[in-house]
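What follows is one structure encoded as structure tokens, with my remarks underneath.
As you look at this complex, bear in mind that one protein chain is not there, while each of the others sits in place.
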Amino acid sequence: MGDATPQRPRSTDPAAAERWFDYVYLRSNPKGLLDEYAHHSGGCRSWLVITRDTQTHDIFAVTTAREFANKRNGVAT
Amino acid sequence: MTSFKEAVRRAKSLKTDMHYSVFSLLKNALSKHRNWTPAWREPEPKKNYDVVIVGAGHGLATAYYLAREHGITNVAVLEKGWLGSGNIGRNTTIVRSNYMLPENNPFYEWSMKLWERFEQDFNFNAMVSQRGVLNLCHTDAQYDAFARRGNAMRIDGVDAVLLEAEGVRRLYPFLDFDNGRFPIRGGLLQPRGGTVRHDAVAWAYARGADSLGVDIIQNCEVTGIRVDRGQVAGVETTRGFIGCRKLGVAAAGNSSEVAAMAGLKLPIESHVMQAFVSEGIKPYIEGVITFGAGHFYVSQSDKGGLVFGGDIDGYNSYARRGNLPMLEHVIEAGVAMIPGLSRVRVVRSWGGIVDMSMDGSPIIDKTHIDGLYLNAGWCYGGFKATPASGWCFAHTIACDKAHELNAAFRLDRFQRGYTIDEKGVGATPNLH
Amino acid sequence: MTSHRLPQGGLIDRSAALQFTFDGKHFSGHPGDTLASALLANGKRLLGRSFKYHRPRGVISAGTSEPNALVELREDGRKEANTRATTIELYDGLIAKSQNRWPSLNFDVGAVNSLAAPVFVAGFYYKTFMWPKSFWEKLYEPAIRRMAGLGSASKEPDPDLYEKSYAHCDLLVIGSGPAGLMAALAAARSNVRVILADEGSRLGGSLLFEKEEIGGRSGLDWASEVIAELASTPNVTLLPRTTVFGWYDGNIFGAIERVNDHVAVPPPHEPRQRYWRIIAKRAVLAAGAEERPIVFGGNDVPGVMLASAVRAYSNRYAVACGRTAVVFTNNDSGYRTAHDLRACGVAVEAIVDSRAEKSGAASGVRTVHARTITRVIGGKSVSGIQLNDGTRLECDLVAMSGGWSPIVNLACQRGAKPQWNPDIAGFVSPPTNGSLVAVGSAAGKMLLSECLADGAAEGSQYGKSLAVPKCRDEAFAVSPLWWVKSSKGKAFVDYQNDATADDILLSEREGYTDVEHVKRYTTTGMATDQGKLGNVNAIAILAEVKGKTIEEVGTTTFRPFYTPVSFGALAGPFSGKHFQPIRKSPLHEWATDLGATFVDAGLWIRSAWFPKQGETWLASADREVRNARERVGVCDVSTLGKIDVQGKDAAAFLDRLYCNTFSTLAIGRARYGIMLREDGITFDDGTTSRLSDDHFFMTTTTANAGRVMSHIEFCHQALWPDLDVSYVSVTEQWAQMAVAGPKARATLQKVVDDVTLSDTTFPYLAAKEITVLGGVTARLFRISFSGEHAYELSVPADYGSMAARAIMKAGEEFGIAPYGTEALSIMRIEKGHVAGAELNGTTTAADLGLGRMMSTKKDYIGRVMAGREGLLSKNRQCLVGLRAVNKADRIRGGSHLLKKSDSPSMANDQGYVSSVAWSPMLDQWIGLALLANGRERHGEVLTIFDGLRNKNFLGEVCDPVHYDKENTKLHA
Partner (left out) sequence: MPEQKPVRASPLAGVARPGRFGSPTKTPGVELSVLHPASIVTVIARKDCADRLRDALAKLKDCSVYWAGFQQYYVVAEGRADDALHRELMEQLSGIATISDQSHGRIIIRISGPNARQTLAKGTPVDLHPDEFAVGKSALTQMSHVVVHLTRTGKDTFEVSLFRGFAESFWEWLAQQAGEFGYRVA
């Protein structure tokens, strides 16, 4: 489901104003390794972050969106 | 904007050194076809061009109209593979102008008009075949949505016919009307829609552009963009540096990669779109039919193969191949729509990398870098646009401002909130 | 027609005779025959006509690469076009017809095309048929289309069943020849899970027809023993008649098992074909090698065949393909054919060996070296040949061998290109990451001993190593001859698409020089056989004219399907009514009893109206509305998405999901909410109730239920995992019914246990957990979509129909009647409530007149993007009501709006009609519309444009609330 790297700013944070457009509309779209969201909707319904090569489709790492977010927010799990 | 008549006049005044006709065929038959000459040259790249275009799809059309409409002939089209190896050479050939939104409809209708002149413009038979594009619907809500679309077309003078189930039955009695999971409610038909032989389009534009002096350089991949003081200076390629003041990027699935060479990040994702073809069979389906209760659309090529497809696989990809789940869904929908297909066989599947934009509509615009122009975001619908896209992109590059037909296809529309979203699914490229 | 069946030998059962017809004529064959072998045995050679020139064509191969012998098999709903006679297992009562000929195979009018052949060269159609333009669709194209295509397909439903299945294994072995058998055996003995698939009707690969010797017995006996051992090993699955058609991500292989194609009609409950998705840890490609034709004049005349096919017919099917043969070869395997033919009594006139040097292979047949065949004499059957030195030889069979191509297709389907190996003059499979490894001839090993060893080595990786049996090797040496330049007459590269060597030269001459251009310009390799026989020859010829090497030219892209796959197999059981599952409401039974007409809503089927005798849908809906507005009605709203949201942070979470606030919602109360997408556009709406401090009950629209759930999961898991909140879909747990109308309260009062329903105890927007019908858990909400004094009652699904019946009974005295989605929709339009047509993914809350709900105090999804210039612009289309000026006019959904004075044009387009209804209350058609700057335009008279049905008339813009603006009925 695409690029998982953009991080959602807070809409109450005026300093973040410019970051919103990037968050909602810009995607890193590399030919090669990509961290992307995937939703296991046909199963356990977890949102995952998959590290995948967009040229070979080989998967190198899978983590849950939770862990991904916590790591990014520096929250220990 | 140039009048249609004017365009036609210019086209007529065009001549290629080897005219194609029944007579030339017969003549050459006598000489065992030994005297045909190449449809285009294979030139060495020059050091410098006025305009360099990346990508031999819309890029070919762009170069052709730059030369024909704007007299700019010192142009090179750089193609990393063989010409036509991109989506222009792997799409399901449907052309139509059944768009709903005011930003889209006139653009695609202009494209349709150019298709209708294609053979005469190019002296090349691309088999423009207006056999009708029919979209099926299965509920009252879908039917009203089609009415909204059809009326938008009518309001703009585009042909559209809203059919009840009986009307559809008259066209295609062998569809499953009543016994399927989703009985057919009706359909929206654009009689002028149809198909065009994809490869021939690439070849015709290449031959046309080449005859006007454009250099088409195959197997030449752009690997870098040189910008100095905010102005494009040229491109690094696998065949060396090529200088230019104006650079038009029409790289479809590779748009993000190429734009990144100039430091641009785009509102685009690259996805794989699969297509399929069946064994050749005697005439089975007259026009183009799109199922409304699953992802499936089909037409029959002049060779007899049923050419069909569905939706994109749904994950970012640069590999021109897809996977089984979409294949299965497409085929399930196909048999649901036409039970008789059950014993027909699929002979080949393939994929192309489509440039999915954030609102499902294209971008034809200047960028903040002087001399850098972008043509992208065609999703899985840009083949039909080839003539108008080339036309508008050429205008945008030549005049350094958008043509009124692509005025809305701006790069900043997302930031400013003027997205063009026919499907209404928002910033989810995989859903457009 | 005398028999060509050999007196003995072959893997056929002579004790049984099978009757079949070809083009209406009766023939007979034996179990073990293919249609091709049986026809050849009957002396029938001419089996088809070619694509473009309608040239007479016969059998060339003995397997899946067959380009010529394609027939229409079976009849009616079971008719199959383009079926390879060489792979059709003969069964009693088989019916086949030849294709692409008229009136008959023998006399085919289309053959005149051959006269025009000089014009019909590659790409001829790009150069003509252009004038006059109008003639293309009308004249030229229909003619071309009629000529194109081979067989004709059925338009009737297929009576047979199809099936899908998954399989898992440690090792998938593709191909059951010597290499595959050894690989499978070794792995099987190491007790790993093995699947052995082979497209042949019988396992054994080339051992079924080559006279080999392995471990002191015949190759066939050896194979039978190995297969018997495999069959008796529990961890092994044998899949004969199974073609692996593609290699996909995750090492998943697609395969088709032809379960019942070898019988006239599948037994009851059994599928015709089964589609396998094989998930393999590793796979071995033991697909063998394909013999190549040689490109020479008349190489398509019936009677010109592949040398190995000639062997296969004599050795496996006991059929002599001719009486007198000439072998034309550039490698040793031709000699093998000469040898085997003589062994079964066929005269071999000569071996024509293009190589100057003597071959290592023994033959005992007159051999001419450094010679080529320039021309084949004969039209519908070979009668002789002419050599480049002018010599003519009489013969009725030409066995050709142009060398061997490893079958690398699958290994190249995921992007890797095969590599040229000059020693064997063939492309071998590319190195892979080990998940799919080629062995045997597929890997370019041309000697039997190498194949056995190769397979054993691969299969031994699982521990047990396997001793390689001794065997006799046939010589293998090749020195390429691709095409005979001095050919007389057409020399075919791609038989099925009628592409010749000259076509390739022409293509190159015209600038279509890339191998991919040549493919597309000449259509070489694009037929049903995908160039199995022709592609390498085409590449070699192109390389020669371009003055490049074969590596430099390279192959075209290999892709699925290895052999064509039927739609039916890939659709499996999911066609017709079973295309998608049906989702039924717990009140379905209740509605059925009341004679409801149902309508599709996504996968749900919902009760749309409840007609009385002879009522149209409109009359029925009209009555249902009046009844609800004047008395009381019941409607099934169970399909609404229902989500239990619980946890200490539930309220905070909802505040971020909805643009309005829920943390302030009191326990026991419900509130209407709107969710936006992050881009600021409205996403969904619904009422959400607070059942306790940390427990909310959310409802969504039927259409968006799934999407909302995914969105919630994303927001929690990916954005705010720190929140202590959990959510469960309880859509199916609760049957939910709306009870609406002046008598709703009185009706429900009789159903609920010990709650008094009054404005004080149960005011508008009250939401409580109660019990009904003497103890049944329930949830009651006083909310209204209809605008009436109304409630929604939820009971556990299994009690749904019972509860609905109880309500009907309770309401009897008040004149209760059920109403369906049509009436529901009429009432919401009368009240100006938005639904799917307005929440269409392009409207903002403000567009819908709900802008004031957007909080300015908190962070929520969509807040910032909703503030973009384009989403605030005053010219946006926003929600209005619409009525025809002339009451008699019927407004149609999807009509557009124009200023009264304006003429139709995109520029003048003012908006469109999103929803329409016949309003029983206003006694006219009314609508909701999205109109540019609509809020300021109430009262304006516009043109309602319906060009599609060319009805244009005047309509007046009004407030979206058409009925009971003051909500007196709601609070009554």
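A, B and C label the chains in the order they appear, each numbered from 1.
Here, a residue touches a chain if its C-beta (ideal position, glycine included) is under 8 Å from a C-beta of that chain, and two chains touch if they have at least 3 such contacts.
Source: prediction; values computed, not measured.
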item: Chains in view touching the one left out; value: A, C
item: Candidates A:Arg10, A:Arg45 or A:Lys71 - the one touching the absent chain; value: A:Arg45
item: Residue touching the undisplayed chain, where the options are C:Arg583, C:Arg626 or C:Arg949; value: C:Arg583
item: Touching the absent chain when the full complex is considered, from C:Met147, C:Ala167 or C:Ala932; value: C:Ala167
item: Omitted-chain contact residue, chosen from C:Lys750, C:Lys899, C:Arg935 or C:Lys951; value: C:Lys750
item: Touch list for subunit C against the chain that is not drawn; value: 161, 163-168, 193, 267-271, 277, 279, 573-574, 578, 580-586, 589, 604, 644, 646-648, 723-724, 726, 728, 730-734, 750-751, 773-777, 796-802, 806, 810
item: Residue numbers in subunit A that touch the chain omitted from display; value: 41-46, 64, 66
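Criterion: only the chains that are shown with their structure count from here on.
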item: Overlap residues in subunit A, where contacts from two or more other chains coincide; value: 24, 56-57
item: Junction residues of subunit B, two or more chains touched; value: 319, 415, 427
item: Complex interface listing, subunit B residues touching subunit C; value: 20-22, 24-26, 29, 32-34, 36-42, 82, 84-85, 89, 102, 105-106, 119-120, 123-131, 138-141, 143-152, 154-157, 160-162, 174, 176, 179-182, 197, 199-200, 203, 218, 278-284, 293-294, 300, 302-305, 319, 321, 323-324, 327-328, 331-336, 338-350, 413, 415-419, 421, 423-427
item: Contact footprint of subunit A on subunit C as seen in their complex; value: 249, 414-415, 678-679, 706, 709-710, 713-714, 717-719, 721-722, 858-860, 863-865
item: Subunit B to subunit A touching residues, read off their complex; value: 254, 256-257, 265-270, 314-319, 358, 414-415, 427-430
